[in-house]
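Just one protein chain is left out here, and the rest sit where they should.
== chain A ==
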Amino acid sequence: MLCYLSAFLVISLNVQKSYSSNIEYDGSVTIRLQHALVASEDPVFTDRGNVTVHSLRLGQATINQRPLSPDEQLQLRDLAAKNHFYQLKSIVTANDGSQKTFLSTVKACMLAESELDDRLSVSIDYMGRVIAVTSIIASKSTCEGAVVSLEKLKHFTTSVYVRHTEPGPIPDTASYIQKLEREREAKEKGEVKDNRSFLAKYWMYIVPLVIIMVVSSATNPDAQQGSQ
């Protein structure tokens, strides 16, 4: 289990590194996290903590979450045992004061099994506007309800990943033209030297010849015997 988690981490970090300087304007956002620990059609959200992303470009975040109270721990354990969903509401406040609310859902049992180790994926568009905040649990399989001891359900260990919008690919005409250019030059210089050995070059002609010779030599003695 651990190795997958670390694999996930490595990849996420790589992803971050490669996109880190794409957005045009850097900014910071604060995310207020609220969660619902009772399964209901109209869930009641209670405060879970705050996340401040200081720089969207670098993806650095400070996470401030309070431990769960014994009541909340019980509620979460109950939620996990009954295979319900754990819902997270994130209220994102951008630099300019605009607010957006996002909703995200994970399986409560998966959250409990991971001992409250969840990841927050903050996706931003090309301008640096937050378009989605999603909570995910790094795991290889899902569960259908699980009972986890209460002491493991106290502290959230959350990692925040700011996920940028990649710049789209552009048709690579330059290198193609270079390649054509190279081929043309090679042609002008003369034939491309074939460095393969004689056998490698002409095996398809040699093999049938050898076979024919073997076959004919195998039949010849019989014929000679027959004529005798």
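The rule is short, and it goes like this: contacts are C-beta pairs under 8 Å (C-beta built on N, C-alpha and C of every residue); 3 or more make two chains touch, one makes a residue touch a chain; residues count from 1.
The definition used in the following text is that contacts and distances are computed from a predicted model.
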For the chain that is missing from this picture, which UniProt protein name fits: "Cell cycle checkpoint protein RAD1", "Homeobox-leucine zipper protein REVOLUTA", "ER membrane protein complex subunit 1" or "Elongator complex protein 4"?
"ER membrane protein complex subunit 1"
Any idea which of A:75, A:139 or A:158 touches the chain not displayed?
A:139
In the full complex, chain A touches the hidden chain through residues 4, 7-8, 11-12, 15, 39-41, 83-85, 87, 100-107, 110, 121, 123, 125-127, 130-132, 134, 136-142, 163-173, 176, 201-202, 205, 226
